[in-house]
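Missing here is one protein chain; the remaining ones are kept as they sit in the complex.
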Amino acid sequence: MTETNTSALNPSGDPIRVGVYVCHCGGNISDIIDTKAVAAELAGHPNVAVSNDYMFMCSDPGQALIIDDIKANHINRVVVAACSPTLHELTFRKALHRAGLNPYLFEHVNIREQASWVHKGDHEGATRKAVRLVAAGVEKVVRQDELFPIKVGVEPHVVVVGGGVAGMSAAVALAGRGLGVTLVEKGVALGGRVADLDRVYPTEERGADLVQDLTRQVGGHSRIDVRLGSEVVGLDGHVGKFAVTVRASSVASEDQDRLVRAGAIVIATGFDHYRPAQGEHGFGESPAVITLPDFQSALRQCPASQTSLQANGRSVRSVAFIHCVGSRQIDGVHAPQADGKVNDYCSRTCCTATLHTIRQVQSRFPDVDVYDLHKDIRTYGRGHEAYYEEASRAGALFFRFPDDEPPTFAASTGGKCAGTITTRDILTWGEELEIPVDLVVLATGMVPRDIASLIDLRKLPVGADRFLQEVHPKLRPVEIGVAGILLAGACQGPMDINEACTAAQTAAVKAAILLANPTIELDPFVAVVDGERCDGCEKCLAECEYKGALTMADLQLAGATVRRAVVNPAMCVGCGACVAACPPRAVNVAGWTLDQFDAMVDAIVAEDVGALAHTECRAGVRHIEFAVISGGN
Amino acid sequence: MSPEDDLKILIITTMISSYPGANTVGQARLQYSPGTFIVRVPDPVMFPEEFYLDSFAKGIDGIIIMSSGSDCPYEGAYPRLSKRVGRVYARMKEQGIDTSRLKLTTICTVCKAAFLKEIREMQQNILKAKAA
Amino acid sequence: MAASTQQLKADVLVVGAGIAGLQASLDLADQGKSVVLVERKPSIGGTMINLSKVFPTLDCASCITTPRMASVAHHANIDLFTLSEVDGIEKAGGRFRATLTKRPRYIEEDKCIGCKRCEEACTVFLEDDFDHGLGARKAISIPFTNAIPQYPVLDADNCLLCGACAKVCPTQCINFLQEPTKVEVDAGAVILATGFELTPIAAKPQYGGGAFPNVLSPLQMERLLAPHGPYGGVMRPSDGQTPSSIAYVQCAGSRDKSLGVPYCSRVCCMYAIKQAMLLSGSLPIADITIYYMDIRAFGKGYEQFYQNARAMGVEFVKAKVARISEGEGHNPILRIERQEAGTGPEEVQHDLVVLSLGMVPAWKPSRGGLIAVEADTDGFLKSPSMKLSPALTTMDGVFAAGTATGPKDIVDAITDAGAAAMAATNYLVRTQAAPAGHLP
Partner (left out) sequence: MSEGEQQGDERKGNYAIEQLKQVRATRGAGTPAQIERSKRGKEMQNLILKAIADEAKTVPEIAAETGLPEQDVFWWITALRKYNRVQDERKRGDFVPYRKK
């Protein structure tokens, strides 16, 4: 690892000369605040070389004032007191840049939204406040270093983990974009769960056709390297430069491991069907109770010529479907899962899948009586509601059971039917019903695949529902807490096919953004460590939530090897949690140092601007050269 | 001038929520005392306990930390901040500084009324503490 | 004064700057693609910026939308046109030629400093669109607090031409003579993010058809719940009273064939639950009842959110609401039949009622204009590959994002937008790779 902390003087080596510019904002500020007085008072600050007021600082002539002063008056720090920085901070940074000054040697002081507009009745108070705020701005900017964006080189390659429809969609999208892809699939073929499906709702396409379509597209891309029967067993590095170890399960020896360098990783490991507990609605106790996926595959194998539905050697005259098996579970009613928790989430797809299957039964075997036992019918998607309506119209009977009273099934021996379902029906005012049935189909939900080994490689965040947890469930749905690792499909939560494909393509676009250029430019506002102040106490490490952002390393300092905290700017988010924990103040967030804040407080409490101390040329951490490191070890 | 205006209240705001929240108050032209000094930070979690104690020693009368609360974009930052503020309170007690002079709260980008209420309450607290 | 037509070339034209259009634009621009983003309203942000909080995180909507709006507005690769309409888009040789009309704001944007003095000076009070009529605006006004761009719009239809605004403007940026201008865009691909509208309240005469002041649309309730809402709290529009009993009527515009909306609008259950939770927070003693058919809390974390609302005491009643009438003091009276009780029809009175209106497309291909893509039977845009590539439309090179392809919540709209951006990018790669005889 190389990280150079160049101790330099002011860029030009000149003494610090601050230019202060106080904006009238066409009266918005100057009607309340005496802008001329503010400028005059600031002229008395020992570091201020130029102090002016002006009608509209954001106008072209206003910006020209600053540029001229930088060029002609050797101004090397700028403070503008005007509206909110959210409006014009960038405008002025660009002006500095045009004048050849590092754009970060600028401080924007808000004396409009947070002063003149909110202290209309107190001209004197508002003016005094403005003086203090501008002085604080000056104190901050004299302690400001030049900053440069952090550049990280990238590998234009993505590893996609999982070869179901989500993984294949992501791979096809990325390859189409011109990126290399390694598609890692644990099984012997691509296609995942969709390959098991007969027809899919609401388009009535064949699952096999969808898979074939995607497989053909994957095969058609020379940029996609498909690794079947393989798993990811190693994951090092960081966004832009991951090192992924892919191991073929058929090969026993470790030296067959393949190291893939990738700029981003897409996880598309999918889901498992919920397996009902022994005795759950009679499951495992009677052959008449089966899961929806098993029933679907039985239907698929049943020849089109067959006119009656057969199960367990008998003709099925009535079938009951029970919703929410393994989903929407309630503590104390349902048996907990291995982690001690119940599956309290909705599995999203089972309602429509059940009604879609009911429609298939009704159209192939019109004489079969269909019962649907549900909590709520959640046919939310486009075209889904029609299945509900058609099933109802074709004679399916719907019963709504209370959340905490799941229906029970009792097999009958030698009776006319396979057994009896007992349920309470809310729709008929809580009446208890007994329904004789030949077959019970359990609409089982989704549970996450066991990907513990993958999760452990990078401590990937997992939610209370055991699915992978995105950064923000609303705004950043396909990103996970580790930059450069993206989520696609049901590894994140229950989804149907089009939702999984959509998520996959979104994951692809996020990867494409990261890898669009040979380098990623990151904001310079990350933690920096002053190697001379750091005493290697490691207190900061415990504060950092971002794995790999802050580590200890042996550095050469004045001929001796010392252990110091080092920041990986590609992984640091600049929150500053480490800053507070550092006794010698060796770590700071660039652009927001504690010395700056202390000096700002000094300016706020100072009685007189002129009494503030003159600050000499700064020395400290400057230009952060981040040489890309490989691996995280 | 009212006694409130003579106070120096430091308001620490976050880039993501309370700083724009303070702007919203301005856009609505709601009025408060000029003895208020708003500084913005990526996240107040960066300040060590000493920062608060030193600021009081320098002559700051009250500090309101307007955090982003659950909107905070940084992993684990809010719980750390709130723990640290707890420790600052303990040290304030030790040093005989009235603890009502420090307040940790959450202000969103459009929390106008809450913003004004925090300032008003802080002023009252400080004046009460001074009178005592 | 005849304004010359502005000519622009871009990789992608994005129509609509709601959250889906914003996200699609960012996902393209961040890859280095140039984007022209067109919004017909004066500010970007769509419906999301109009909301109080979002489910299930209860994040403040404004707080999480504004940064994204700002990113778009400041992005070097995005050319933003607000208050602009797409007149039409023609495809030729794999590329697209669009004509836009930029309507006048009657202010010179390069001079405006967003100080609102004009708005303070204006004497014409009008019903505010952002607050859905509950609040007021002036004939010249910045559309809402966090509007981007922060420029006022002069409502020429309602301006009395008194000149008060021009008199106080510190930059003299008001220009009463502005005319619409034309912009021509040559784009490599198109993304339609045209969004949705609520099903019209007027189409439900049995629920008062919009005539009862205390029967609100869900977006009106969003404004009442917003911290910067028109009343500064939840009150009844009829008299300013704090309500102590509030009811939600679910499926008031969805799963209803008579309205031509047979489908489920996906978001109504969740926004009703969210609003109910927010209400029970701000009005702790109020009773909140949700009359529903099925609770469709299907998204990640949504079921848990629903169960929390139940635990908090929000009452869920499975019942059909047949009719709403108005009693004394504008109290809404609901005629309902409880399905769980079997007690027959009854009448219940509440202080305030919210109709959970559904979603219909804001732009329908059947309406013509814009672009010749096809709609599905539900009126939303049709995808030829609904399962594998939902972002496709029936015209190659034109993609859809957000609620243009059906009702969607925010997270689904955002995910959708990414997929559309990816598809558009790959179309650009494809069409640029084989340019012979295609590109103009």
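A, B and C are the chain letters, set down in written order, and residue numbers restart from 1 in every chain.
Keep in mind that, in the parts below, contacts are C-beta pairs under 8 Å (C-beta built on N, C-alpha and C of every residue); 3 or more make two chains touch, one makes a residue touch a chain.
Given the structure is predicted, the values throughout are model-derived calculations rather than measurements.
Q: Which one, C:134, C:297 or C:419, makes contact with the chain that was left out?
A: With C:134, C:297 or C:419 as choices, the missing chain is touched by C:134.
Q: From the list C:241, C:325 or C:339, which touches the chain that is not on show?
A: Of the listed residues, the one touching the omitted chain is C:241.
Q: May I ask which residue of C:77, C:99 or C:175 touches the chain that does not appear here?
A: Of the listed residues, the one touching the omitted chain is C:175.
Q: So which bits of subunit C touch the chain we can't see?
A: 120, 123-125, 134-136, 138, 156, 158-163, 166-167, 170-172, 174-177, 213, 230-233, 235, 237-242, 244, 330
Quick note on the criterion: only the chains that are shown with their structure count from here on.
Q: Need the CA-centroid distance for the pair subunit B / subunit C, whole Å please.
A: 35
Q: Just the number, please: Cα centre separation of subunit A and subunit B in whole Å.
A: Centre-to-centre distance between subunit A and subunit B: 30 Å.
Q: Could you say which residues in subunit B touch two or more other chains, in rising order?
A: 20, 27
Q: Would you mind listing the residues of subunit A that make contact with two or more other chains?
A: Only 86 qualify.
Q: Under the definition above, what is the set of subunit A residues touching subunit B in their complex?
A: 84, 86, 110, 112-115, 117-122, 124-126, 128-129, 132-133, 136, 481, 525, 543, 545-546, 573-577, 579-582, 589, 592, 594, 597-598, 600-602, 604-605
Q: Flag every residue of subunit A that touches subunit C in the complex, lowest number first.
A: 25-28, 56, 58, 83, 86-87, 90, 165, 169, 173, 176-178, 200, 202-203, 205, 210, 213-214, 327-328, 344-346, 348, 376-386, 389, 400, 426-430, 465, 467, 472-475, 477-478, 492-494, 497-499, 501-503, 505-510, 512-513, 516-517
Q: Under the touch definition given earlier, write down the residues of subunit B that touch subunit C in their complex.
A: Going by the criterion above, the answer is residues 16-17, 20, 24, 27-28, 70-71, 108-114.
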